[in-house]
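As you look at this complex, bear in mind that one protein chain is not there, while each of the others sits in place.
Showing chain A:
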Amino acid sequence: MFDFEGSISEIYKNHYLDVYRFLICFSGDQSDAEDMTQEVFIRVLNNISLYNSSYNLKTWIFAIAKHVAVDHYRKKRFTTFFKDGFFNQLISTDKGPNELMEQSEMKKLVHEAISMLKPNYRMVVILRGINEFSIKDTSQILQCSESKVKVDYHRALKILKNKLFLDAKEVVGNAN
């Protein structure tokens, strides 16, 4: 009998950070991201018998993470997706000097920009940019064609840049 418990723990240790990072960037809320990360690995555990070893384990886990994220997004959409908690927290910890204020303003902008992206775009950006998956792996995780990954990625980045760098100039301008 192989060590089921040990191998699950091993899988978790190898992958939790990547999964968490994907989910924190997607949701913007640490406790949500942690809950979702846990949910992902519970699902991995329950469905490990369905895992096809010809498939890359990491992309398989991320495909699960994608579903968890989408489920979470649907639930949140009807409540309040723009959670005040995150910003209140940032502002309360980042009180003080101008510089810190600027940084927190910047963070707020980034979060707003990312949250404005539709979930599909958001995932492509995070998977490619933060988790640094290849186009091929990303297409497997999102279960779409590679060309769609490329197109979505470029459109998403364009939207982000427009939003951020236009608004950022204002922030910086105001600060000066």
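The working rule: contacts are C-beta pairs under 8 Å (C-beta built on N, C-alpha and C of every residue); 3 or more make two chains touch, one makes a residue touch a chain; residues count from 1.
In this section, contacts and distances are computed from a predicted model.
A.B. asks: Would you kindly match the missing chain to its UniProt protein name, picking from "ChsH2 C-terminal OB-fold domain-containing protein", "Stage II sporulation protein P", "YtkA-like domain-containing protein" or "4Fe-4S ferredoxin-type domain-containing protein"?
C.D. replies: "Stage II sporulation protein P"
A.B. asks: Have a look at A:42, A:116 or A:151 and name the one touching the chain we're not showing.
C.D. replies: Here the residue in touch with the unshown chain is A:42.
A.B. asks: Since one chain has been left out of the picture, which residues of chain A touch it in the full complex?
C.D. replies: On the chain A side, contact with the omitted chain comes from 4-5, 8-9, 12-13, 16-17, 20-21, 24-25, 28, 30, 33-34, 37-38, 41-42, 45-46, 103, 106-107, 110-111, 114, 126, 129-130, 157, 160-161, 164-165, 168.
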